[in-house]
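Of the protein chains in this complex, all but one are displayed in their positions.
== chain A ==
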Amino acid sequence: MLLSTLSEMKCKQNVLKSTDGSVEFSQGDTVVLVGAYGPADCKESKQDVKEAIVEVNFRPKIGIPGIAEKYLEQFVKGVCESCIQRSLHPRTTFSIIVQVIQDRGSLLSCAINGTSMALQDAGISMKFMPVAVTVALKHKEEVSMETDCGTEDYDVIFSPSLEEEEKAFANLTLVFDSVKSELVSTYASGPMTSFQYQQCLMSAKNVSKSIVQFFRDSVSKKLAADVL
């Protein structure tokens, strides 16, 4: 079994002037631009008297958003609802817009990590920062001569590219919280055994810690320029 390393991440905060928080986030070749607004005014028909509502909009690179985007929106929305302290701002809305600039695989995890940084950049009160890792399970292409890994005939790939996602028999996106590294939500496709799932979960959990460290470093960099 091969554990490939995570692709390189880059993060540029406060890139848009009129948003409350914005981030250009890239994971390998996948790039998203995320803008976060809130707590903002909300139509009376949509208001919730107890807590703020969250809206997520996915904008594809070309064309208008379709069903695939709507599906991702719902997933990101669920993650945001669990991390934002919504009861602090009743009758308001948090609006998040994710513009896909380049999709070369692992789009969902890139969007969630970007959203996480955008919420942080907007100074929105959160319980934790969500951290997402995409994992692909792929059959080994040729059986290597030294079969020291025994029965395992698949590779685990972190942040797979589009081609790798296509070739994989199963894809998983796991979202953890930044504090205790507990699982927040999962997006899975393809058949896998519970052992394989557990294996992905454990290794993704370890990887998520390095992403939290990346978040910490980028926040420090932003604030280092901000010292009086």
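Following the convention adopted for this analysis, a residue touches a chain if its C-beta (ideal position, glycine included) is under 8 Å from a C-beta of that chain, and two chains touch if they have at least 3 such contacts; residues count from 1.
Just so we're on the same page, contacts and distances are computed from a predicted model.
Enquirer: Which choice in "Ribosomal RNA-processing protein 40", "Centromere protein X", "Ras-related protein Rab-20" or "DNA repair protein rhp7 treble clef domain-containing protein" gives the name that UniProt lists for the one chain left out?
Expert: Matching "Ribosomal RNA-processing protein 40", "Centromere protein X", "Ras-related protein Rab-20" or "DNA repair protein rhp7 treble clef domain-containing protein" to the record, the invisible chain is "Ribosomal RNA-processing protein 40".
Enquirer: With the full complex in mind, choose from A:122, A:157 or A:175 the residue touching the hidden chain.
Expert: Candidates A:122, A:157 or A:175; residue touching the omitted chain: A:122.
Enquirer: Please output the residues of chain A touching the missing chain, sorted low to high.
Expert: Residues of chain A in touch with the missing chain: 14, 19-21, 37-42, 83, 85, 88-92, 120-129, 177-179, 212, 215-216, 219-220, 222-228.
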